[in-house]
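Only a single protein chain was left out; the remaining protein chains are all shown in position.
Letters are used for the chains, namely A and B, taken in the order the chains are written, and counting of residues starts over at 1 for each.
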Amino acid sequence: MEKTLNNKAWFLVLPVLLLVAFSAIIPLMTVVNYSVNDTFGDNQFFWAGLEWFQEMVTSDRLHEALGRQVIFSAVILAIEVPLGIYIALNMPKGGVWSSVCLVLMALPLLIPFNVVGTIWQIFGRVDIGLLGHTLAAIGIDYNYTNDPVDAWITVIVMDVWHWTSLVALLCYAGLQSIPNAYYQAAKVDQASRWSIFRYIELPKMRGVLLIAVLLRFMDSFMIYTEPFVVTGGGPGNSTTFLSIDLVKMAIGQFDLGPAAAFSIMYFLVIQLVSWVFYTVMTNLDKEEAK
Amino acid sequence: MAKITLSNLAHSYLPQPKGEQDYALKKLDHVWEDGGAYALLGSSGCGKTTLLNIISGLLKPSEGRVLFGDRDVTHAETAERNIAQVFQFPVVYDTMTVRQNLAFPLRNRGMAAPVIARRVDQIARMIGMEAMLDRKARGLTADAKQKISLGRGMVREDVNAILFDEPLTVIDPLMKWELRTQLKTLHREFGHTMIYVTHDQTEALTFADKVVVMYDGRVVQMGMPAELFEKPAHTFVGYFIGSPGMNIFDAEVEGNVATVAGHQVPLGAAYSGLSGRVQIGIRPEYSLLGDQGLPFAIRRVEDVGRHRIVRGEALGKPMNVILPEGMPVPASDARVQFLADRVNVYADDWRVEGGAL
Partner (left out) sequence: MALEFKGVGRTVNGQTHIEPTDLVLEKGTMNVLLGPTSSGKTSLMRLMAGLDQPTTGHVFWDGRDVTGMRVQDRQVAMVYQQFINYPAMSVYENIASPLRLKGEAQDVIDRRVRETAEMLKLTPMLSRKPLELSGGQQQRCALARALVKGAGLVLLDEPLANLDYKLREELRAEIPRIFEESGAIFVYATTEPEEALLLGGHTATLWEGRITQFGPTIEVYRRPVDMVTARVFSDPPMNFVKARKDGHRLHLGAGAQVPADGAFAALADGDYLAGFRANHLHLNTHSGDSVEFRGTVGAIEITGSETFIHLDTPDGTAVGLVHGVHNLKPGEGVSVWLEPSHVYLFGTDGRLAAPASYALSA
């Protein structure tokens, strides 16, 4: 439905603009300032131009972190999206059990990030952790503090545990909006289970899936707290993702200039990928409608 | 194709129904002929949708059996029943083209591609969508989508029955004509058993060979349109069929004369020994305005073009009379006469058959 235009309404946006300016634009500008200067933190700035950017673009360290980051996001998306859909499809459609399910599913989403990290850090420890100890007891050589593969598995399983619910809940909401007549029609048409999924459920979940994938991509690409608490980026640098690397650089080494340049590029990459992603998905949508 | 037998069928949504009032569908026993066009007609909550859901297998009846031909399908799943169904709102597979939509039920049954193609073309021609076969279903109007739903319902030749659940609700009046006529033509050509659920008397009467009128979970009359109009078995049928419905008056009936509020009304048959609440019913179409008969006070005249509805009061009750086109409306203090052999007599709401004079 169309709305009446009223230009005065723009004034209502003003408080938000001010808020955003304080919370985002001004800090961002500070970072820009750092990225083009050299400083030791005593408010003395020396103009450095694009030097930090050049350094960062050619830095092997950053390339490696980026590579790890891309693999991590790809892996968790490849697991969480199909798994979330599968769970949503198998959730009860109504009644008490659907409420119970919803509450259980929502629980991991409500736990603070560093608590999630701590839970898994302890859970996976070989000496006292339920998981680590059990695995060791049945003879599997598992130790996330020594073995990079074990560390990766732990971090991925943790993320899947933490976030699959989000995908599942969104898909569930999408499924709930399908009128019963569609299922009845499919039965009458003798459609197979796969056909029902492919032609009724998937098209109706499209919109929410787009949001789910986008959210999970952005979140996983910026992940910091949980792997930092569990592995601290190790062993070695094997689970050092972009954010962890950034923090090491900025706080650990106090390389404020390069870290600022890094931040800006990081920010732009996320923006760019999200935009490309969104555009491609919505265009596919339009193609489909033709 | 098969005849449908409903044997001692009843349904209650409560697990332990206590009395008759707990049944959404009260016990019924009917045989619907193979190849018949049936309409289930009634207002919302009368049980017609419950009955349809039992036939389609969406609902398991709490009592009785459903047979397709000789096969008991009471507990069979929808997919096993080999039926087709068209819903109130268009159900189309959005991501498929029109052609794929029409072919879908056939493909699911593993039919050969050339057979499918021929059948789809045939159906597309009937619903007038040949030109749009390769368009995605998603961008189409509600009208077009509902035509696809109808087409998908008709596409299989071997179905036991085709069920329609108020399929023309979203369709414009002019388009309704077209689709309804097409349905009739399709029925004539293929002889499918069709069951059509609606609250719209015009749709029910024009579509069906036999109309099943439901009221309060009960089938109150099953008959041809003319029977429902001329001899409504229940006062509800008299009220529900016809627009406006039948005029009904409390009366005392003896022999071939009814006495209503002190006035005598001649009847076309003789009645005796009536008990309970006795009423007479007369259709507005069979009431004549003129200078003879009972006093009739005119309140309002509605000109519908092909006739006029005169609303007024007679015998102390509101009454409607239909005047054919071209007939003058009499002055304010008119009189009304009833065609004696069109007056029906009811005892406790059920019609009483009169004897010879």
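Assume contacts are C-beta pairs under 8 Å (C-beta built on N, C-alpha and C of every residue); 3 or more make two chains touch, one makes a residue touch a chain.
Since the structure is predicted, the reported quantities are computational estimates derived from the model, not experimental observations.
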(message) Of the residues B:200, B:216, B:254 or B:349, I need the one that contacts the missing chain.
(response) B:200
(message) Touch as defined at the start, partner being the missing chain; which of B:195, B:228 or B:314 qualifies?
(response) B:228
(request) Give the residue, chosen from B:130, B:172 or B:252, that touches the chain omitted from the document. (result) B:172
(request) Based on the whole complex, identify which of B:8, B:181 or B:259 touches the chain you can't see. (result) B:181
(request) For subunit B, enumerate the residues touching the unshown chain of the complex. (result) 43-44, 142-143, 172-174, 177, 180-181, 184-185, 188, 199-202, 205-207, 224-226, 228-230, 239-245, 283, 285, 300, 302-306, 309, 311, 325-326
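Everything below uses one rule, namely that only the chains that are shown with their structure count from here on.
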(message) Just the number, please: Cα centre separation of subunit A and subunit B in whole Å.
(response) 57
(request) In the complex, go through subunit B and note every residue touching subunit A. (result) 56-58, 77-79, 83-85, 87-89, 91, 93-96, 104-105, 108-109, 135-136, 138-139, 149, 152
(request) Could you pull out which subunit A residues touch subunit B in their complex? (result) 179, 181-182, 184-185, 187-192, 195, 199-200, 203, 288-290
